[in-house]
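Removed from the display is one protein chain of the complex; every other protein chain stays in position.
Moving on to subunit A:
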């Protein structure tokens, strides 16, 4: 099982803070699965055609997927995936 956490405005789309997913071998597969679950608004935010949207920050076990293979980042049982919109602060 993969634990998926949602933050900030992403929660408005999922209407829950976290969920569990199974059967996704990559981050891309996971986001497609979640898009089916949460509907077109989530899909629009998460995906840009065949790619993961630039408006999304996805961490797998604390590592930004930009540094681990992007959408092809491999997922394993027990992984923690955190999904954020682009945010900032200081």
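Observations
Simple rule for what comes next: contacts are C-beta pairs under 8 Å (C-beta built on N, C-alpha and C of every residue); 3 or more make two chains touch, one makes a residue touch a chain; residues count from 1.
We adopt the following convention: contacts and distances are computed from a predicted model.
Missing chain, UniProt name from the options "ABC transporter permease", "Lactate utilization protein A", "Heme exporter protein B" or "Aldehyde:ferredoxin oxidoreductase": "Aldehyde:ferredoxin oxidoreductase".
Against the chain not displayed here, subunit A makes contact via residues 5, 7-9, 11, 17, 55, 57, 59, 61-64, 66-67, 80, 82, 84-90.
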